[in-house]
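In this view, the complex is presented without one of its protein chains, the others remaining in place.
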Amino acid sequence: MPPVTSLDAAYIKSSLSHAGLFLSVGPVVYQIKSNLPIVAEGLAKLYSDYPLPTTQEFSDHLIAINRQGILRNIVGSRVNFSYDHTHPFDGMTLGQAYAFLEWGMNWCISVHHNEYLKIHAAVLAKNGKAIVMPGEPGAGKSTLSAALMLKGWRLLSDEHALIKLDEPKVVPLCRPVSLKNESIEIIQSFDNSAVFGPASLDTHKGRVAHLKADIHPDSHDANAIKVTRLIFPRFVPNAKTNLSPKTRAESFMRAAEQSFNYSTLGQQGFFSMKGLVSACECSEFIYSDLDSAVALFEQLDMVTA
Amino acid sequence: MKDSFLLAEVIQTPERLSGLRLSDWNLLIRQARYTGLLGKLYQLTLGLDISSDILEKIIPHLLSTQIIVNKQRDGLHCELVKLPPIFEDINIPLILLKGGAYYALGLPFSASRMLSDIDLLVPKQALPRVEAALAVQGWQSQSKDAYDEHYYREWMHEIPPLVHRKRKSVLDVHHTILPPTTKYNPDPEKIMAAAREVSPGIWTLCPEDLVIHSATHLFHDGELEHGLRDLVDIHELLQYFAENEAGFWARLVPRAIELDLLLPLYYGLHYAQAILNTAIPESVMQHVTQGAPNKMMRPLMDWLFLRALRSAHSSCDLFGSGFARWILYVRSHYLRMPLTLLIPHLLRKAWKRRFKDKAEAPNEFLGGAPTDREPLV
Partner (left out) sequence: MSADESSLSWKRAVETQKYWSGDGLVVCYDELTGDTHVVNEFAANLLDILSDEGVSTDNLCASIPNLSVPEEQKSDFLEYVNNILLDLCEYGLVEQG
């Protein structure tokens, strides 16, 4: 059998229905099983350029997304997500299956991996330096990250900033950007070369679709990158786009509030957050449209002041 | 995959870990995760020679769990600073059970053992005073509804769990180690009389009672999903006290007889030996077997328990494991509640689990303040 050199659609489909598709995302290896065509289709569209893991003897997260119940061929039947042999969630409808997979993959990171300080944030990089953007409600971080990514910034993550415990560096975890409702159209018109996976309708967030995010040549470089900026974005309609300084103390607390495991890490969490915040220029970022936002980011000096 | 109880094998013989391949570790980590023994696995790897290729893959999982355990231990430490003055004020000894006791005693195996609630034992007549003193310091009852409140107070041996309103730690205050409705009635006063003060204001059960309680909890009280983890506790306690407590073996079985808990101790020793190869003197096994079920019952009980005690992970399942666990769950409830109350109660618990306890479909961000999120293994 010829060696597999890329994740093409046939390989993906076949793996999903047998031993599982082994997917290497930054430091994490997922092993995904599914009998759903929409899952195979979505993965083929969004993950075809991902590297093959070095081994198939070990995976960090064994997940499956399958039709549940005995009557598997009934239209409108439900699908369920399993983590190894458990079902952490109630089922969803077939139309939401692809979103369910991506959310489930996020969940795997959110509840494990305490070997990092994890912050709910987007992470983007340029010239080997990273910006961490905590995702407070109303931030619009996904739409902003999608636009920056399409304009040449390297996306390290849309959802989880994995900060090393002993130094202010972030570990890449590049996966598709999750966009909802009108953000989907906004990004499509922002850049019509944007590649989207299958849309999931009627989710509790409305319409959700995922944007291929590994277009930067360094997307799959696994090395950790120094963080130099902590930026708290906020979308405010009609406001003048601007960046203003934020105290390190307030940035510390707001980043801690957006952290999955600051509290779990105890004293180590305090020291790691201190290390991160003191290494960064901290700012509040107000924006009302993507073009002016992207332009401002282009002007950013990425080296710490 | 079937019949491959790797986890039990490495607990018996930790040196085997050095020779495992990556694919073995893949299985082992999954088995350990589902039985709550990832911390134990981490502890077993310390000091062993494992290749760096393998360590690189497995360490994140083991370390991540140890971090959670460390946080739990910090939390327990905090409560062991805050609780003694409260109990001193009302002149009731603060007697710790289970995980809290193992921590307070500094037992080595407790360094990687997952903790949950803090279990205390107090005299029944002191309960109102204890509840009142704790309430003043911010401890609030967390019963889900009036039915739960009734269940806890009337039929269980606990008041509903108390949660600290700021720190969110959970206290389970017991007045006996088995519910008063069972046919076993170990005298709580005897148990409390033998308690030892291990540091100022902090008491634990004596070594024999810690073992007997652990066996009783597993074989009559608990839900067997974490059966192997609880059996590992028994194994560790026996090994530790065998080495560090003079006269422990001589006192163990007579104490169980005195407390009328010989049968659970028999199960504890028998299955620790069978599944984990715990070293138990032959004379002790002979003595405790006097409390074994009659000869005809033993194969059946072995069939049930040996299956149910394996990890809840399907790679360890023998045929009938799920059924065995269900039978034993019903049995433990039967031992606990009169039949007339048992069936409505079981139905209600099943209903609540199905409709209330499962998380909703994941948000992109699992909402709530970070401190509200339950850390998982």
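Chains here go by letter, A and B, matching the order in which they are written, and residues are numbered from 1 within each.
As a working rule, a contact is a pair of C-beta atoms (placed from the backbone, for glycine too) under 8 Å apart; a residue touches a chain by one contact, two chains touch by 3 or more.
Remember, predicted model here, so these are calculated numbers, not experimental data.
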Which one, A:R78, A:K151 or A:R248, makes contact with the chain that was left out?
A:R248
Which residue from B:G75, B:P161, B:P207 or B:G227 sits in contact with the chain not drawn here?
B:G75
In the full complex, chain B touches the hidden chain through residues 71, 74-75, 77-78, 81, 167
Listed in rising order, the chain A residues that touch the chain left out are 247-250, 252-253, 256, 262-263, 266-267, 270-271, 274, 277-278
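Just so we're on the same page, only the chains that are shown with their structure count from here on.
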Separation of chain A from chain B, taking each centre as the mean of its C-alpha atoms, in whole Å
37
In the complex, chain A residues that touch chain B
27, 55, 57-60, 62, 84-90, 92, 96, 100, 103-104, 106-107, 110-115, 120, 135, 142, 159, 178, 203-205, 256-266, 268
Chain A touches which residues of chain B in the complex?
21-23, 25-26, 30, 33-34, 57-61, 63-65, 67-68, 70-71, 74, 313-314, 358-366, 369-371, 373, 375-376
